[in-house]
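Okay, handing you the structure first.
Removed: one protein chain of the complex. Kept in place: all other protein chains.
Going by the order they are written in, the chains are A, B and C; count residues from 1 in each one.
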Amino acid sequence: MDLAFTLIRIFIFPGLLFLSILAFLFEWIDRKAYARFQNRIGPLYAGPSGILQPIADFIKLMGKEDITPKYVDALIFNNAPIFAVAIPFFASLYLPLDGSPILTSFEGDIVLLLTLMTLYTIVAFIAGWASTNRFSTVGAARAVLQFLAYEIPMFISVASVAVYVGSTSLTYISMNQPVPMILLQPIGFIVFVISMQAELERIPFDIPEAESEIVAGWLTEYCGPKLAFLRFAEDLKLVFCSGLATALFLAGGSGPILPPLVWFVLKMIFVVLLSSYIRSLFARFRIDQMVSGCWKYLIPLSILQLILTRFVGVGLRWL
Amino acid sequence: MSYYQVPIGPQHPAIKEAFQFNFILDGEVIVDVKPRLGFVHRGIEKGMELRTWTQGIFLAERICGICNVPHTTCYCLAVEKIYGIEVPERAKYLRIIINELNRIHSHLLWIGVLGMELGFHTLFMYVWRDRERVMDLVEMISGNRVTPSMNCIGGVVYDITPEMIPVIRRNLDYLEERTKYYKSVLEEDPTIRARTVDVGVLSTGKALDLCAVGPVARASNVKSDVRFDDPYTLYDTINFNLITYDTCDVWGRAMVRVDETLESINAIRQALDKMRPGPINVKVKRIPPVGEANARVEAPRGELLHYVKSDGKETPYRAKMRTPTLANIPSLCEMLKGYYIADIPAIVASIDPCYCCTERVMFIDPNKGEKWTWSYDELRNYSRKYYGVGV
Amino acid sequence: MSTFNMEFIVKDLMNAFPNKILDYKFDGARSVFISIDSGILHDVIRYLKDRYDLKHIVTITGTDLLDSIELIYHLSPLDRRILVNVKVKVSRDNPHIPSVVSLLPGAVLYEREVHDLLGVVFDGHPSLERLILPDDWPEGVYPLRKDYKVEVK
Partner (left out) sequence: MAMIREVFRHLFKHPVTVKYPFERTPTAERYRGKHEFYVDRCVGCGLCARECPALAIELVPSDKNVNGRIPIFYLDRCIFCAQCERICPRAAIHLTKFYELASHDRKTLLYRAV
């Protein structure tokens, strides 16, 4: 009985199915907010006020012809989308959606989640490299270059939260934050959101797939179902990153009257709206400006936050 | 050091029109550029020789989708010089108004495209939303948003009625306020400045040697504007200043275009004040006397020249047009050297290329391996048989 | 010499190149057509460039006059105030004329365009390749020549 219950938990309710619905919902929220920021209506025709548009796009892409170009390294090229979808799915299972994690939680699962995200960038790189198209090789090279820039500040800002709460288990952190960490560690939150924007490859950091310069970067050769999966993987990553931000900085599911699950999703939506707001404010950076910007500003800021946490934080521990 | 060649175009999502640049790259830095044009060349100069004088106006108007008003103005000015007729004063002011409206529409369009090239989609959306005001004005005056076909040989076809003037003034005030806001955005936004300041530098000396024209030259401190130097249609009675910047880079070209939009707005206001009621065109005979003439107009992208030669027949003997973008291509190749791939769209966009202006193509069929030319009748019958329309 | 007037330029050219200037015609207040003998093209352009600062070449117009090909060099000074159009005739069967790219670097594309469409060979042009016509356009067929018939209704 217990096995069936966990299987349902993993595959149905807060697990994969629920996460996919969340992914499509978040893409709709993101596109609708981005449109409203630009004084447009946004998705409109598919379903009530366009809420089914992401699903419609997914099905349309699935219906397209599945082409594998001749000179492509077929093995990696065809399997990359599967990895790309699997990684965020597996990572999201650790999010404490309704107070308790979907799968399990163990000491040090933050480190696992961050390495999974690093793995995603590696998948993006080999996918770009395998498609031997000039634009995608440049895009893949840029993806890795950008990854070097935003990974370090992201890790440090996550570490400073872990140091403060005194544990590296995501569920523990999200449960016992005396006060949402965004108030205690605003710098850490800003650095995390910026590097999250870079990880999701969204403007101003969508350099690896900058359509005005290198067509679609490492996604150039992909079309049909493979592209559908890659787009779906990006939505899942959005779910995971906003979930991570919520668990770490916005005290997870805890909140006054509403059940923890609703609180968690509401806070995730807040993070998505924030990311969409950033997306509509900036032009795209050049790759060298982005890397120098991260090394010159983001890393010192995150180190400062770590130092502040180490000394100032301890004083506030009795709060 | 190994170079590899990245062909950008002829089909490329970022570049709206078909042209091909072969970039010789060293890593991400551009070492050399070789342009290859001719993908949308439509044989308009040959087409002009097959059309009557009045039909030529509508062909000239379709040289470019954005700067079509200057093409018709320039063509009509050249033909009127051959006729030796003087256009009524009100028609001249109407021409100024429609030309300046076209300049505002073209410059705002370009600022949006620059935003799009830099990945700043919000600026693109806002600027194109405000540009709709200009398109609605042109539609109100001439009946068509994009190709007003306002000019005719001997003057202007549509008149501005008194009740249109307050609508025009109100929209101009709104446009002025919005353009001032976009100017402040271009000046203050760090991401835009990071991608445009000191990018695609064209020194003043190079701009003069390579005969750059329009905002590209004026951003490199070259004081050249046909409206001042060789005024046509009463531009000398309108006082507005010639904008130049000395920063010589993409940002300078952006600021020149924004300031020029503001100048155009108050040029229209002055033209509206100075306009007196009167006839708007002069009837002309169907065929002009023998002769040749050329006329120059300041199109949004630069100096535009039309040369027309008549030998007393119903169709022009020769019609030559040199569009500003063709003049700016050597300067563009010069600007691109030494910058990153990521700067290509910004630099290419900075000369506001209008490649259908530059191109006029002939009709051939490569896959059949041979070239043949069809008369208009055969072309039309073929298309009708092909679509089975009532033949 | 800020206020150029056209008569002064024509007269100055006349005595600088005795009886080589064939004729001239004013076209409006600020533009003149000057027909010259093709031999002295380079000297005239250098003369105009040095004395009147006519460094900006607007374009080169090629016209097929059935017996010969006429090339018009539209020149204008840096402040674009006037237009001096130098007309030169070239024989139709093997049109050769020295290239002016050395004097006016801006003319590099215009000469390639006239070469493409009319078949005039500019000697000394750095790279007289095809600019506009498609790659598989047959050799020797020049669309802007009058004998290239696109029949009309």
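Couple of notes before you dig in:
Methods note: a residue touches a chain if its C-beta (ideal position, glycine included) is under 8 Å from a C-beta of that chain, and two chains touch if they have at least 3 such contacts.
On a predicted model such as this, the values are computed, not experimentally measured, just so you know.
In the whole complex the chain that is left out makes contact with A, B. Among B:Asp32, B:Glu89, B:Glu139 or B:Glu176, the one in contact with the hidden chain is B:Glu139. Only one of the listed residues, B:Arg51, B:Arg195, B:Lys309 or B:Arg322, touches the absent chain: B:Arg51. Residue B:Thr122 is the one among B:Thr122, B:Asn171 or B:Thr196 that touches the chain not shown. By the touch definition given at the top, subunit A reaches the unshown chain through residues 33, 35-42, 44, 277, 280-282.
Summarising the interface, subunit B meets the missing chain with residues 51, 54-55, 57-59, 62, 122-123, 126, 129, 132, 136, 139-144, 147, 149, 157-158, 181, 184-185, 188-191, 376, 380, 387-390.
FYI, only the chains that are shown with their structure count from here on.
Between B-C and A-B, more contacting C-beta pairs join the chains of B-C. If each chain is reduced to the centroid of its CA atoms, subunit A and subunit C end up 63 Å from each other. One inter-chain figure worth recording: subunit B and subunit C are separated by 24 Å, centre to centre, where each centre is the mean of the chain's CA atoms.
Here the CA centre of subunit A is 44 Å from the CA centre of subunit B. Residue positions of subunit C in touch with at least two other chains are not found. On the side of subunit B, the complex with subunit A involves touching residues 4, 6, 12-14, 28, 115-123, 125-126, 129, 189, 191-192, 194-195, 340-345. Against subunit B, in their complex, subunit C makes its touches with residues 27-28, 30-31, 33, 55-59, 61, 63, 72, 74, 78-83, 85, 104-110, 113, 117, 130-134, 136-138, 141, 143-144, 148-153. Partner subunit B is touched in their complex by these residues of subunit A: 37-40, 134, 138, 203-204, 206-207, 210-215, 280-289.
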